[in-house]
Structures are given as C-alpha cells and as structure tokens.
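Okay, structure first, notes after.
Just one protein chain is left out here, and the rest sit where they should.
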Amino acid sequence: MRRSRVIEAWTYEPLERFVRESGARLTLVMTPAGQVLAQFGFARAVDVMAAAALGAAVFASSSEIARLLGNLEFSTLHHRGHRFGIFLGGCAVPRGRLLALVIYGEDSSVGLVQLFFDELVRGLQEAAPEQERSRPVLAADFERELNDSLASLFGR
Amino acid sequence: MSLVNFTTREITCKIVYYGPGRSGKTASLQYVYGRVPQDRRGRMVSLATETERTLFFDFLPLDLGSISGFTTRFHLYTVPGQLYYDSTRKLVLQGADGVVFVADSQVRQLDENIESLQGLQANLVAMGSDMRSMPMVFQYNKQDLPSELILTPTELDDALNFWALASHSSDALRGVGVFETLRAISERVLRKLSEEAPA
Partner (left out) sequence: MIAPLAEALDRMTRVGGVWGALLVAADDGLVIAEAVMEGIKPAAIAALAASLARQSGIASEAAGAGTPRFLHLQGAAGTLAVMSAGDGLLLVAVGSDEMNVGLARLEMLRAIEAAE
C-alpha cells in the first residue's frame, strides 16, 4: 500500500486526508522553488525531484503571466489529459508559500481534487509551524567532507 | 533558499548556472550528469527548443551524501541564455542559493558576457539580493580555444569580476574545470548556510 512520505512532519495528516478523499494518484507538496516537503505515490526519489522542478516552473510561469495581466491572482492551474490530469495549486502558510502538484486519474476529477485541495490548504495552514529560527547546521570543517563527497561523485 | 530539516537532517540547496547564450551552461551540467554515478544523481530534465537551445531550464539533482551529519542534495539549474528569455531567467533564479556565472571566453562574446552579468545583477536586486551577498563564482569557459580567439582569465577578471570572486577556467565539453567550479560554489553555499546565526 502506498503511503505518504514527508520531510516536514506537520504535512503528513493534511496530505493523507487529501489523498484519501480526492483519489489522487500522485501528490507533491513543495516550496515555489521546487523543494519537496511531502509526497504521495512516487516510487522513486528521482522522479519526485524532476516532477517538483517542472511543477514549480509551470506554476511560476503562470504566475508571471498573471502579473503581466495586471496582478490577477491565479491560485490554481489544471491540465487535462486523456487518462490523467494535472492540478497545481498554491497557498500561503505561516512559513511562506507552498505549492501542491496533483496527478489524478479517471477515478477522480478536477472538481473533486479542487474540492479537497481547499481542505488541504486549510489543513496545512492550521498545522504549519511558525518560521524556524536559523541555526548553524554544519561543522566548521565541513569542506573536508564536501571535497570527499565531490571527489567520489566525479570518480577522483 | 536552502531547505534545512533538523528532524530528518536533510539539506537541499539550489545552484543556478547563469550566462549568455551558448556559453557552456548546459554542457557543464551534461558533463556532471555523465560523470556522476547513477545512484548519486537524478534524471536530468532539459526543456529545450528543437535546435537544442535551452528554452526554460535544465535541471539536475545531485546527492552529495552526508556532510556534517546532514544528507545534502544540490539541485543544479541552468537558465536560457538568449536575450529575450529574461522573464524565464528570473523565474529560474528564484530561490537560488548560489550562482555560477559561465562566461564565454571568446573575444567576440565579451559584450554578451557583460550584458548577461548586468542582467543577473538586475534580477538579483529584483529578488532582494545582489552579487555581494549571493554566493557566486565565475567559470570562464572555452579556454581550450586558440589563444588569439579568447581572453585570458586575467582579462576576463578585469572585465567581469568586480568583486574579486573565485574564478575557474574551463572546457565544459571535456569537463576541464567543471568539477573545480562546482566544488567552489558548493563550499560557498554551505559556508553561508553554516554562518547563518541564530535569531
């Protein structure tokens, strides 16, 4: 049984509820820069990152068109295919803006996804913590590990 | 902006390869893609025109493994270099943690390099940043061409590198200097991350 995988724990409950109610096949919750906070349904991490980058780019493009048209707010975007549909929606939580990329099949619909996306947004807004304080994250001598890692990446 | 998760101990950073058209941005990513083991990288996404010029961006996720106990991933992006793609360059630049400016070392491309650098500064300012605060390095590509056709790294520094940032010569098609540039920008990005003091 597929389960949600989350990087930010507070996204788990809203995401699980959304997937259950909407019948979505795949779902990503991410920042506008394409960094993933939670996902459902993806089998491989590589597919998640590519989908996130593309979804963020599509949403950014639409937002830019909206801005050119005079700051109209496009909150959701929908592409309909033969067997699958793509839904992209944006929302604001205390920590900033988030995007959701949803892929749904013939057993769902854009109306259903939109309906439960609104609930997902409410759930994320309620669950989201305030902005974290910055903390130093790396040891002072991280360069050695970085160099070792890059060297191994490039086979040196 | 870097995504840092203290619970799962994961760091994700975004690095953008910027520069004029055909300077070697995509070639740099393609070299990285070709050299890095499959389990340490993701699929390379390239949104390009029929003539293989970058239309929107190239994207390559890298897994750097554990650094200071944090699983560290870098997302590498390129921007389209042609002049009329400035809107999409701005979009790709959003959320960047570091920039590699890939300059075309050819003498006849100097004006394009300058124009692209000015565009980068303008786009960074529009985002609330600038080249002094954004981790950045220069990659002077095509240094393999005949000397009469190119500017030396010193000449390129004089023309472009006003902030005395790190610069590296490169031949992206053969991978010369690509690794060194990536290491340099990675260090700067992670250094900045580790220096962010508690509020």
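Remarks
Going in written order, the chains are labelled A and B, and every chain counts its residues from 1.
Note that in this section a contact is a pair of C-beta atoms (placed from the backbone, for glycine too) under 8 Å apart; a residue touches a chain by one contact, two chains touch by 3 or more.
Predicted, not measured: the structure shown is a model, and the values here were computed from it.
All shown chains touched by the missing chain in the whole complex, by label: A. Here the missing chain is touched by one residue of A:S61, A:S75 or A:S109, and it is A:S109.
Against the chain not shown here, subunit A presents residues 23, 80, 107-112, 114-115.
We adopt the following convention: only the chains that are shown with their structure count from here on.
Averaged C-alpha coordinates give centres for subunit A and subunit B that are 24 Å from one another.
Subunit A makes touch with subunit B in their complex at residues 7-9, 31-35, 45-47, 49-50, 53-54, 57, 60-61, 64, 132-140, 142-143, 145-147, 149-150, 152-156.
Those residues of subunit B lying in contact with subunit A across their complex are 1, 3-8, 10-12, 14, 35-37, 40-43, 45, 47, 56-57, 59, 61-62, 64-68, 70, 72, 75, 77, 87-88, 90-92, 94-95, 179, 182-183, 186-187, 190, 193-199.
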